[in-house]
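Below is one structure, written out as structure tokens; the observations come after it.
Removed from the display is one protein chain of the complex; every other protein chain stays in position.
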Amino acid sequence: MSRPLSGGPAQAPTPASAPATGWSRQQMADRVAQEFQDGWVVNLGIGIPTLCSNTDIGGREVTYHAENGVIGYGPVLPPGEEDLHLVNAGGQNVSLRPGASIVHHADSFAIIRSGRIDVTVLGAYEVSCRGDFANWKLAGAKGGTIGGAMDLAAGARRVFVILEHTQRNGAPRLVRDCALPVTARGVVTLACTNLGLFEPVGEGFRVRELAPGISLEAARAATGAPLLAG
Amino acid sequence: MSRPLSGGPAQAPTPASAPATGWSRQQMADRVAQEFQDGWVVNLGIGIPTLCSNTDIGGREVTYHAENGVIGYGPVLPPGEEDLHLVNAGGQNVSLRPGASIVHHADSFAIIRSGRIDVTVLGAYEVSCRGDFANWKLAGAKGGTIGGAMDLAAGARRVFVILEHTQRNGAPRLVRDCALPVTARGVVTLACTNLGLFEPVGEGFRVRELAPGISLEAARAATGAPLLAG
Amino acid sequence: MAGRGKILGSFAEAVADMPDGAVIAFGGFAGPGTPYNLIRALLAQGAKDLTCVANTTGGAHQPRMPDVAMLVENRQVRKVICSFTAANRPTDVIPFTRYYEAGEVEAELVPQGTLAERLRAAGAGIPAFYTPTAVGTELAEGRETRVINGREYLLEYALPVDVALIRAWKADAAGNLVFRLAQRNFCPIMAMAAKLTIAEVEEEILPVGALDPDHIHLPGMFVQRMVKVPPPPEGLWTVRRVERAR
Partner (left out) sequence: MAGRGKILGSFAEAVADMPDGAVIAFGGFAGPGTPYNLIRALLAQGAKDLTCVANTTGGAHQPRMPDVAMLVENRQVRKVICSFTAANRPTDVIPFTRYYEAGEVEAELVPQGTLAERLRAAGAGIPAFYTPTAVGTELAEGRETRVINGREYLLEYALPVDVALIRAWKADAAGNLVFRLAQRNFCPIMAMAAKLTIAEVEEEILPVGALDPDHIHLPGMFVQRMVKVPPPPEGLWTVRRVERAR
């Protein structure tokens, strides 16, 4: 399960002729997983966040909780080794760690709403510097994909989001105000993008860390709200 | 577990010189148990009602449910044969019947409030002809003994009560209006006393059956509301 | 607590009397617990004007297994109540979407924890409750909220259903069920919220008393009908699902 970890001190920016794209999806997940503290109960959303459960976080032990009531799951299993009765919130066939337990859906969300989840890591379309985020409905869409996100956002002790720093057209996803319908308001404490780690602090985002090769200027140019240097 | 059953056609009253007292506690429980239909889920209150689970009701099968989440218990076990982890709502060490299951207290009362209990049999201090009853607080008492009675009264599909027909001083317990604080209003459909079976029907109690040796006149004299013959 | 005829010989028989207009809850979360065989039987049975309660209408995975969206495609559904009415990934399109966007079916989108709690409330005789979920969002617009101990909560109502279709691992003839691992999910609370629960069961149904009372996840009083899932290919079993290529 050991993977190379990114993060650490930012390296010198690469030449402008070859613009740096920063962290990969797995690197974002790995970087966020480094934030998990020993003993935490962690819920991972569908998409990039589920990659966190494959990350080696050294001697720290965390308990991965999934909305479907699986408490204490481990890495995703390769084809052929799956237990078809065992999936995480993303429907992936995962393993169980020693000490795992199972509850039904109502008890699983009892755990979520009552503040027993130390952190939830969710995907997002947008996050605002006030800590609002949007991840359930696209502009103009009739349907939505709420899943457990609104419960997690309202109930978890900390909400981290992982998202690409910009949309495909270059428009920022880190903004002053979400344009899309929000999932919850004022709850995000850490946003990880391919460009770095950013903390919503009200008047802007504080830069916790930049991905290797990413300059503060490049990050500022790609962000729709003030970036406050560490 | 077979016990002699009372009930059936009322016999001729005994001479006035030896006033009939009607059914014993166990006979009241036995008579009420004859009302249980095949397949019913039955909850028995503390006191006389718990005696019902020892009654032979022939080929009919009922599931006894207790507030503490024991579903499918059987007769009380004699000293020396108890399982100390297994009690009914009255704290008596009972047996389990095949097919029994266990839930926690919140799920046990989920069963009660959601109408899954076909009948609850409760002790009572008073019952009114409108179907109100009182069983949790004595006149002048500071404390009370609600237990599960208010939930059962509000949630069970039928509420039967078992009580002595009169107080020790001869005052009636079947009345027009309860003098004591009620447990619930308008829910009792059958009251079994030592004198017989009585149905609250609004303007009075309809006499379903009289215990052996009990005359309608004797029952009327001991009742605080009109008795309507069969 | 004898069998009482709870064991039926076919899925068709188990759903034969499903009335038009029924409100049906479907267990399952991403595969485990999904009553594939009962859904297939319901497609053949043909009841119409259904309201379907489920976590999703079915995903964009392959191979496709019987799902709520097939009932929609079969014109049996008036409305769905789900926590997903679009695909997880914006780039995917799920089968349900075309019918929903064309206005041929209604949908009520409910946060997953609220969906679970509304079902649980129905099974617990609790008609309404307050939850922090969805406060401040589009879903709360125009709805009743209440401040309790300084925090704002949304009023939500119980969600009773007529029928629950679920899948379990083990059962006894009294209807006591045991689920395996992630199979449990919505199944017990849907059964508790339902007037009638029909379970498809993976292992041979055991005699009454064969299950340890402490290991039962759903007491038999909540289960009225059971059908053993036959071996494949006659019976449908969970298969490994792969993400549909983008």
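Assorted remarks:
Order of writing sets the chain letters: A, B and C. Residues in each chain are counted from 1.
Following the convention adopted for this analysis, contacts are C-beta pairs under 8 Å (C-beta built on N, C-alpha and C of every residue); 3 or more make two chains touch, one makes a residue touch a chain.
Everything numeric here is computed off the predicted structure, so don't read it as measured data.
Shown chains touched by the hidden chain across the complete assembly: A, B, C.
Of the candidate positions B:I57, B:M150 or B:V201, contact with the unshown chain belongs to B:M150.
The chain that is not drawn here is touched, among residues A:G115, A:G202 or A:P226, by A:G115.
Note on the undisplayed chain: of the listed residues B:G58, B:G91 or B:P226, the one touching it is B:G91.
Residue C:I126 is the one among C:V93, C:I126 or C:A140 that touches the chain not shown. Listed residues A:G45, A:G72, A:G148 or A:P181: the one in touch with the omitted chain is A:G72. The omitted chain makes contact with chain B at the following residues, 46-47, 66-70, 79, 82-87, 89-91, 93, 96, 102-106, 108-109, 112-113, 137-138, 141-151, 154-155, 181-185. Counting over the whole complex, chain A has residues 39, 41, 61, 63, 71-72, 96-103, 106-107, 109-116, 155 touching the chain that is not drawn. In the full complex, the hidden chain is touched by chain C at residues 117, 121, 124-132, 146, 148-149, 151, 153, 157, 178-181, 213-215, 217.
Here is the rule we go by: only the chains that are shown with their structure count from here on.
Note: the chain lying farthest from chain A is B, by mean C-alpha position.
Separation between the centroids of chain A and chain C, computed from CA atoms only, is 29 Å. Taking the mean of the C-alpha atoms as each chain's centre, chain A and chain B sit 58 Å apart.
Counting only residues that touch two or more partner chains, chain C has 120.
Contacts with at least two other chains are made by no residue of chain A.
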